[in-house]
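Heads up, one of the protein chains got dropped from this complex, but the rest are sitting where they should.
This part shows chain A:
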């Protein structure tokens, strides 16, 4: 009898323990209250080679300038921040935000803004005169009703066409295609040689391609109008752009797992072209640990995506000021470093991007980055779709869905209807 009781109690206790065990684990990031005044929790998804080094360089500047504060790195691994953002959503819903978190500048932040999670940082822009050092168009494109909610740290370019000079020479393409017609002609020539004309990765890389084709086919003004009340998603210009997209896609090779294998096909001389953001440069150029160790201009080369010369399609990582940040002063101090010339010039050469500020030290940026920096100062600007500048999450997901379905149906009319529908339902 007694043994039965004992075993019953034992099993009950074990059951309760398993139940309570579920609650543990997430709490490791918390710290005692006494520490909170000094610690600044910076939430990002910069864990990869290059970007983590850049973050560390900024951290050193931050701790040197703010001796009373310690930087707490709350980075969550995962390429474009998918996992980080899922975790962030739960933190924000539980009203336990980090002191500051990374987000793509632009419409991607709208969800947070609408939910009232973010504080406007206009006061910082005034205090640090940031409106003068960032390009006017950038400030315009990240403002929501006159309020700015983030501080851009870096700029990446989306509309870059990477190509293999070896394959192009072999195929008899003498001039780098600057228009969509030339591009299609060049793709055809590469195809004749039995190489992959255009390498693509998983479905998001095709949306990335679409944004460059839209920009090239519609022109910068019409493209920028798509995100305003005067957008025209159903008109003939859009039909033509989508038909261009279909033509270009007909030259695409087998989809690769992601953008890296697609880029590698170009670097290895298997494919002629790929259209990918300028993070591909680091992958091509860096030594074999994190990259392919290729030589620029001989193994790979670049140009603006066809039809987009003179326009810089940008995306940007930025830091925010969450409402109810445990250490608001610390967060503001971090934002000041992130906005500063010193901070941006420490971070960007390591990350392989360019600073958002116009007054950066140009000598730090070489090869591709020198090109990008020059264009950033002089080009017209357009925001990226896939990387959260022009559309919010829901709209971007709807566009991805439409493009994914198009890849199977090849039905331009259905794609156009779906895109128009997505724009209408975006609530933006």
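Just so we're on the same page, a contact is a pair of C-beta atoms (placed from the backbone, for glycine too) under 8 Å apart; a residue touches a chain by one contact, two chains touch by 3 or more; residues count from 1.
As a convention for this text, contacts and distances are computed from a predicted model.
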### Query
For the chain omitted from this view, which of "Quinol oxidase subunit 3", "Integral membrane protein", "Response regulator" or "Glucose/mannose transport system permease protein" is its UniProt protein name?
"Glucose/mannose transport system permease protein"
### Task
Among A:255, A:309 or A:377, choose the residue that contacts the chain missing from this document, as touch is defined above.
A:255
### Query
List the chain A residues touching the unshown chain?
1, 4-5, 8-9, 11-12, 15-16, 19, 86, 89, 93, 111, 114-116, 202-203, 254-255, 257, 270, 393-394, 396-398, 400-401, 404-405, 407-408, 427
